[in-house]
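Of the protein chains in this complex, one is absent; all others appear in place.
Now for subunit A:
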Amino acid sequence: MTDSSSNSQGDGARARIDVNSPIRVLVAKLGLDGHDRGAKVVARILRDAGMEVVYTGLYKSPNDVVSAAVQEDVDVIGVSLLSGSHLPLFQELGRCLREKKAEHIFVVAGGVIPEHDYAALSDSGVDAIVPQEARSDLIVTTIRNLIAERGRI
């Protein structure tokens, strides 16, 4: 396995855990944004970094995405948004995560997101925003760092 991001801290139970199991990421497109080439590129980058990527397809509601993320027990939801409707959609995504008691799942945003919206997105529960001009390794390390900080559950 190539995924080496897990931490080794923790209690007795965690010490016996196989820390090498791949990070699971759900890559999603929210709302009426029909451009998924970027999402597919990201899925491929994460696959090549040793992660297991569940791809949900286009035109999903935040509720669909959170239900899928819970069943798939992913560590991270990665959302690519190019449509400009990121503020209300991420707000709703955060609300659904709280409602389903799934706040242990991280939310990473990417796509076309102006910097002046970063603070508002952070308030609605987005854990990291990867700018559109980012290189592929930044996406990978951002996710690995989030998981390392939380620990495996």
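A few notes on this one:
In this section, a residue touches a chain if its C-beta (ideal position, glycine included) is under 8 Å from a C-beta of that chain, and two chains touch if they have at least 3 such contacts; residues count from 1.
Criterion: contacts and distances are computed from a predicted model.
Comparing "Sarcosine oxidase subunit beta family protein", "Pyruvate ferredoxin oxidoreductase", "Methylmalonyl Co-A mutase-associated GTPase MeaB" or "Peptide/nickel transport system permease protein" against the UniProt entry of the hidden chain yields the protein name "Methylmalonyl Co-A mutase-associated GTPase MeaB". Contact with the chain not shown here comes from a single listed residue; of A:Leu30, A:Ala43, A:Leu82 or A:Cys96, that residue is A:Ala43. Shown as candidates are A:His35, A:Arg95 or A:Arg150; the residue that touches the absent chain is A:Arg150. Counting the whole complex, the residues of subunit A in touch with the unshown chain are 1-3, 10-11, 13-14, 16-18, 21-22, 24, 43-44, 46-57, 60, 64, 67-68, 70-73, 100-104, 106, 108, 115, 118, 122, 127-131, 133-135, 138-139, 142, 145-146, 149-153.
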